[in-house]
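Missing here: one protein chain of the complex. Every other protein chain is in place.
Showing subunit A:
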């Protein structure tokens, strides 16, 4: 079996706030194989983005990784010094952010912003050669008249075009891993599909692994091979995309799926998961989902943190009652 490209284990990250620390990630872990597309799904505040930021050393100054191990291509990222991490960021791992309006520097041209990433990691690349490469990249992500566009500023680009430029920036150095953090959330629906197509295409052409962070199950279904479901800073279920959609083994995953509207089915009201995402400062003891769980019924087991158990090959769930979910399906 090949080694995972990226693996994260037992990651704990907390934030300093007024009057104490708030845990944002509570022992999360997952892995990404070379060339694989993994979807990370969960509500806002479930720790999806913080996990990635922790691994890449991009946490804001109030954030701190408390414990955990991460390996990327055989190296422990958490043990690296900032200088060494800079070598990896942008060269081996490219990032695409959610909001291309704010993620691009308004006072630098698109071309400059792509070129500086190229020149950072390719020593001796001349200004002229970088400029030529920028135009190639922009053309590759489907921006017409790339030479002229490279000289323009972000405000002269539409939202979709900015996200294309952002993708060009992320893949400039042909990274082995692209992490896209809600890459389509801030875009119009019609543009979303184009951006997803583009991401898939560049991933295939560059033979890179792709991590899609999203709360959009439609994106998950369309794009990914394997899915990691996160809740309250933990991974609650992981499986291939087919199993997640057809054989969920965690009540939270099932709730997410039920709240999706389906084509050709008339329902007056979409079933939503009751309650609110938990306040990370006051996580319940035991299973953090138990207060919203429609399976728990206040059973004693829920007072204990469920361990991730393998329920089928490559399918793990952190629910005491995963067997009941399986039984329900058969019935």
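Everything that follows uses one rule, which is that a residue touches a chain if its C-beta (ideal position, glycine included) is under 8 Å from a C-beta of that chain, and two chains touch if they have at least 3 such contacts; residues count from 1.
Heads up, the rule we're going with is that contacts and distances are computed from a predicted model.
For the chain that is left out, the UniProt protein name among "Peptide permease", "Na(+)-translocating NADH-quinone reductase subunit B", "Monovalent cation/H(+) antiporter subunit G" or "Phenylacetate-CoA oxygenase subunit PaaC" is "Peptide permease". When the omitted chain is restored, the residue from A:105, A:145, A:158 or A:259 that touches it is A:105. Between the chain not shown and the residues A:121, A:250, A:292 or A:320, the one that touches is A:121.
In the complete complex, the residue from A:48, A:71, A:91 or A:322 that touches the missing chain is A:91. What subunit A contributes to its contact with the hidden chain is residues 56, 58, 82-83, 86-91, 94-95, 97, 99, 102-109, 116-117, 120-121, 153, 155, 166, 169-170, 172.
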